[in-house]
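A single protein chain has been omitted; all remaining protein chains appear in their positions.
Up next, chain A:
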Amino acid sequence: MSWTEDQPIVSLKDVHKSFGEVKVLRGVSMDIQKGEVICIIGPSGSGKSTLIRCINALNDIQSGSITVEGIEVSDPKLDKLALRKKVGMVFQQYNLFPHRTVLQNVMMAPIKVLGQNKAEVEQRARDLIRKVRLEGKEDAYPGELSGGQQQRVAIARSLAMSPDVMLFDEVTAALDPETVKEVLNTIKDLAADGMTCILVTHEMGFAREIADCVYFTDRGVIVESGPPATFFDQATDPRTREFLSQVL
């Protein structure tokens, strides 16, 4: 199946996922168009992180279907490299490679995984480091940076692979309030450039400002979704309203 840009770039249909006896996702469906910014919110344990981890095959699913640009993620013969070239991911704990400098962290994957020319990759890496406003930190090691700086390196590292979709898994949850903003601004820049972004987040203000569509998950299902203006002010489901009343 070949994918064209008018079709959803990421599509989930009736996705079920359980860890042993625990059912984490119980029939999740969503379609995401190219260039859209999606925020997934919900109480902890509602399956939001699992949901986006399934999109780049870090977790496998039991039934249903996930496609990214037409690639069937649940296919047992999935070409993981082809999928991961298209999907970048940023984690809550940054997960940088601690034994490599900032520049090396950004350059490693394009050289090693994609086999790209080192000089070109370095040029692009330096541009990306500038884009996440970390120029001057190229030769620092992750352990020498603040959490917010590390997280921006993680974003640059992911962007160096030139993905079409970016997944953000609670990327500001481990940061202190001051540095949250610098990371959110970086994501905002990305979204403004037209990157398709799927975010799991607890930053309601940010979701309201940036999202094209907000999804509320609870106990493995999507309870409610909609554009932020209607979602935040006119939520209809009692569970959504209860959650929003606690976090807003």
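Quick notes
Assume contacts are C-beta pairs under 8 Å (C-beta built on N, C-alpha and C of every residue); 3 or more make two chains touch, one makes a residue touch a chain; residues count from 1.
Note that contacts and distances are computed from a predicted model.
Chosen from "Cytochrome c oxidase subunit 1", "Polar amino acid uptake family ABC transporter, permease protein", "Tellurium resistance protein TerY" or "RNA polymerase sigma-E factor", the protein name that UniProt gives for the omitted chain reads "Polar amino acid uptake family ABC transporter, permease protein".
The chain omitted from view is touched by exactly one of A:85, A:188, A:208 or A:239, namely A:85. Residue-wise, the contact with the chain that is not shown comes from A:95, picked out of A:33, A:65, A:95 or A:185.
One chain of the complex is left out; on chain A, the residues touching it are 56, 58, 80-81, 84-85, 87-89, 91, 93, 95-99, 108-109, 112-114, 140-145, 154, 157-158, 161.
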